[in-house]
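With one protein chain removed, the remaining protein chains of the complex are shown where they sit.
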Amino acid sequence: MAERYKVDKDLVRMEIVDFTFPQKEYKTSRHDTVLPYNWALGPTWTKFFDGLKEGKIFGTRCKKCNKILVPARTFCPSCYEDMEEWVELPQEGSIETWCLVNYKYYGQVKEPPYIIGQIRLDKADCSLTHFIGGFDLSDPDKVRKKMKTVSRVKAVWSKEKHADIYDIAYFKPV
Amino acid sequence: MGRAVAVIGTGQTKHGRRDDLSYPDLVREAVKKAFEDAGITPKDVDGVVYGSMPSMMEGVAYNHFYFADALRTVGKPLFRTETCGSTGQSVAHTAIHWVASGMADIVLVVASEKEHEGDAQATMMTILEPFLMVTIGGAPVAFSLQSREWMGYYHIDEDKAREAASIVSVDSHDGGLNNPLAHIRVKLTKEDVSKAPIITYPVRLYDVCPVSDGACAVIFASEEKAKKICKKPAWVKGIGFRGEEYFIGDSSKAVWQSTIEASKEAYKEAGITNPLKELDVAEVYNPFSYQELMFLECLGLCPPGEAPDYVIKGTFSPGGELPCDPSGGVLCCNPIGAAGLIRVAEAALQVTGKAGEHQVEGAKLALSHAMGGAMQFNGITILGSEL
Amino acid sequence: MQKVGIVEVAQSAGTESPLSLMEFTYKPVKEVLDKVGMKRDEVDMYILASTDVFHSGMSCANAFDWDASGAFMKPASREEGDAITSFVYGCMPIMEGKCDTVLVVGLIKGSENAENDTLTSFVADPFYSRPVGIQETTAAAMQMRLYLQRYGITEEQCAKVVVKNLSNALFNPYAHIKKRVSVDDVLNSERICDPLKALECAPKSEGVCAMLLASEEKAKKLTDKPVWFKGWGSSMDTFYLGDRDLLDTQLKTAAASAYKMAGISNPRKEIDIAETCEPYAFQELLWCEELGFCAQGQGGKLIDSGVTQITGELPVNPSGGVLAMNPYVARGLYRVAEAVLQIKGKAGEHQLDKKVNTALAHSTYGFCGQWQGVVILGS
Partner (left out) sequence: MAEQKEKPRKVASMGMVPYEMALGPTWTRFFEGFKEKRILGTKCNKCGRVLVPARPFCPRCFEPMEEWVEVAQEGTIVTWSYVNYTYFGVTPDMIPVIGATIKLDGVDCGTGMWTQIGGFDIKDFELVTKKVKVGARVKAVWRRKRQGNFRDIDYWKIIE
């Protein structure tokens, strides 16, 4: 991370090294913000990500509306009740919708092309957002054609797991 | 004038270092308590106002989206109000205008901060544009600049100011001990404060607020609803807000116009002519003890340049003529975005007799205050037990 | 409840400006004051809408924006998010009888920050949605696919929105993008985020919009043709995309409350012009359905019918909309400004060729329209 920005001690500011704005014809001042964060997962998400590390996808069930939501939640967004019942979900589901990202922007999560999809895991009452992959994505037309035939997908796990969302590498067509 | 508005319920989290909870869950803790306190359900609410410090603080932009479920705002309108440190006052003002205008009957106001998830001083420096007001420092510098300007302007003796600031700190920390939700709960003596390590001279460790996580929720209602729902509402008597120029040198920070004018407006609306006599308790925003001295003057609670004398003779101490920050104030708890709303909530608790161990006996009229920006903004809300 | 009149508006154009944000903001604010002959300190209250820190790099943006907005030592506040909320906030103190005049300012310089997708990535939660690449464009692309699939809307129909709006923009001096495009141009533009094409996505623009609101009595003194605030509605959706039906947004709720307050029972007939916030072309069709201009799933037919053309029965985005001009935070206020100008009959070259009595302004931000707001204005 350190090589991606440098500190200009004289001007008391940071400059992100791997980004340039289009050339301007007037005088400007760069002021990049580089800030550290340390986010608390809280017990629910800690447990959810621990599950991923073991190759399990957990949801929680609302005792009031009975819905199973994934990723696990502390509370039901519609009933506001604590969601204390943990449910392990099947690792297969159907694709609700998807998009093929084929352009670049600063801070992007991975090198395009890649597919982001909404995947409704069996038994779950909401969709999980994740990558869809496991086949050649280089030709957008071929991808469109292929995706017309795909409705079911299955989780593919990363070899190395760090208890984060990337423990699932992507979902591949079944 | 518009319809009368009242506070019908408040909720605060346990403030402090809350690594035990994710940020949305922290927000929910305050919201749940406010609903329980008001005895209403989210169905009764017409809309929500949310505010925090700039979302760069915790690294989630427009965090009201992230908190939509925790705020119970799904299916309802939401206003996102932010005015820097005075955000907590400004969110309350948005709700008060909203109810007074007749476009809503009950509005939930929430403000929060989870400072342990970011670097507060580094974030604070992003208030400044990068080429004209550049400095090293953060908030302590800005406020020690202000304190010294005030001392210099009135030729206040350094030792006297030190003593008064120590009293402010000791009183606040005593308040914190009486407030189970406060972040800092320690017993201090004047010596502890005046001999503590220097942060930015003359400001020492216990002259400075902590870095806190916390959220606060306050429910406002129209007169009709308040009377129906709530046995003892806290009525909004007056509000005021002012901001001055961006460049710090443009106006005096010793005679702080935005505090003076904002409080004048609030007093006028509340029909207060002698605030020191008429107010029963004040929740003054005091992230720095020296700054509170200057606020006491600019809020018209004592003559200009005489705050140290009044503080030393006990006017603003517990049992004094106008106790300040019985909750412990910002010195004992500073989730920045929420801190201004906590002042409103505390004022409401005081005038409704619900402040528990830190209750000021018989308080009927309370002032709450917050400031923010590059020493630019001041907001005031005055609450009373009677309409 | 007092009536609220809109007295005057000023806008800046969307093209990149060499002025500093302070200078850039000052101009339209001063223009509005000069137009009505008021001094800065004669205005009773100021409501700013300036960007979330991620869109400017300056936190507490009200600090820097204060001077140029004219708010020095006046009662004031600032809304973060969409400027249409600052408009509604501005109406409140007038309705309660506390203020006679309120000046509302929405401001941003889009040329000073990184791509919108870089910035809106930060809206996503840090643990789950952000790491898998959710930002406004990817979220919208998934919403679009669902829209095409469920209702058989065609990509041509979505492209027609771009053709219509950019052609309207040719006559709007404040629009940013000025170019004539064909349906084929849109369909053949780069498939950046399939099914979204490059030309279907809004640009990044500069934009300051200033607007003076006044009580009924004062408005009548200050202008011979005040425009009246008739109603508004707004609604927030749940956070996670996976928890929502992306084609059933809170716009329906927002529109229903706005129509109720304004006493509108048949929006399709009673509304003369609508300005919607469509950072992605297909969204105009979806929003039209949810605003009740056509039945659910009929957005494609609506654009085919020509009703929403500038010459049609219910013109949508005669200004060129957000596709032609996208000053992120200020864009909601630009929608209101266009509605005001159309009712006043002062829109200039893109003035509608009919009497405009009732106008609708809509704005949205957040993934797939998580926040929705609707304002109704009337003559």
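Note that the chains take the letters A, B and C in the order they are written out, and that residue 1 is the start of every chain.
In this text, a contact is a pair of C-beta atoms (placed from the backbone, for glycine too) under 8 Å apart; a residue touches a chain by one contact, two chains touch by 3 or more.
Everything numeric here is computed off the predicted structure, so don't read it as measured data.
**Student:** Going by the touch rule at the top, give the shown chains the omitted chain contacts.
**Tutor:** A, B, C
**Student:** Just one of B:44, B:119 or B:269 touches the chain that is missing; which is it?
**Tutor:** Answer from the full complex: B:119 touches the omitted chain.
**Student:** Applying the definition given at the start, please give the residues of chain A touching the unseen chain.
**Tutor:** For chain A, the residues touching the absent chain are 1, 4-5, 7, 9-14, 16, 19, 21, 24, 26-43, 46-47, 49-51, 54, 56, 58, 86, 88, 106-107, 163-164.
**Student:** At which residues does chain C meet the chain that is not included here?
**Tutor:** Interface residues of chain C facing the absent chain: 17-24, 26, 30, 33, 39-40, 54, 56-57, 66-68, 70, 72-73, 109, 111-114, 118-119, 122, 126-127.
**Student:** Touching the missing chain, which residues of chain B?
**Tutor:** 19-21, 56, 59, 117, 119, 121-122, 125, 128-138, 140-142, 144-146, 148-149, 151-152, 198-201, 245-251, 253
As a convention for this text, only the chains that are shown with their structure count from here on.
**Student:** Quick check: more C-beta contact pairs at B-C or at A-C?
**Tutor:** B-C
**Student:** What is the distance, in whole Å, between the centres of chain A and chain B, each centre taken as the mean of its C-alpha atoms?
**Tutor:** 37
**Student:** Can you check how far apart chain B and chain C are, centre to centre, with Cα atoms defining each centre and the answer in Å?
**Tutor:** So the centroids are 33 Å from each other.
**Student:** Please work out the Cα centroid separation of chain A and chain C, and write it as a whole number of Å.
**Tutor:** For chain A versus chain C, the centre distance works out to 29 Å.
**Student:** What positions in chain C touch 2 or more of the other chains?
**Tutor:** Each of 57, 126, 238-239 in chain C touches at least two other chains.
**Student:** So which stretches of chain B touch two or more other chains?
**Tutor:** As it turns out, chain B has residues touching two or more other chains at 56, 59, 69, 74, 123, 126, 129-130.
**Student:** Residues of chain C touching chain A in their complex?
**Tutor:** The touching residues are 18, 57, 114-115, 117-118, 121, 126-134, 138, 141-146, 149, 190-196, 198, 238-243, 246.
**Student:** Please output the residues of chain A touching chain B within their complex, sorted ascending.
**Tutor:** It is residues 11-13, 29-31, 33, 35-45, 74-75, 77-78, 80 of chain A that touch chain B.
**Student:** Under the stated contact criterion, what part of chain A meets chain C in this complex?
**Tutor:** Residue list for chain A touching chain C: 19, 24-26, 31-33, 37, 39, 41, 45, 49, 69-71, 77-78, 96-103, 105-110, 114, 116-118, 126-131, 140, 143-144, 164-166.
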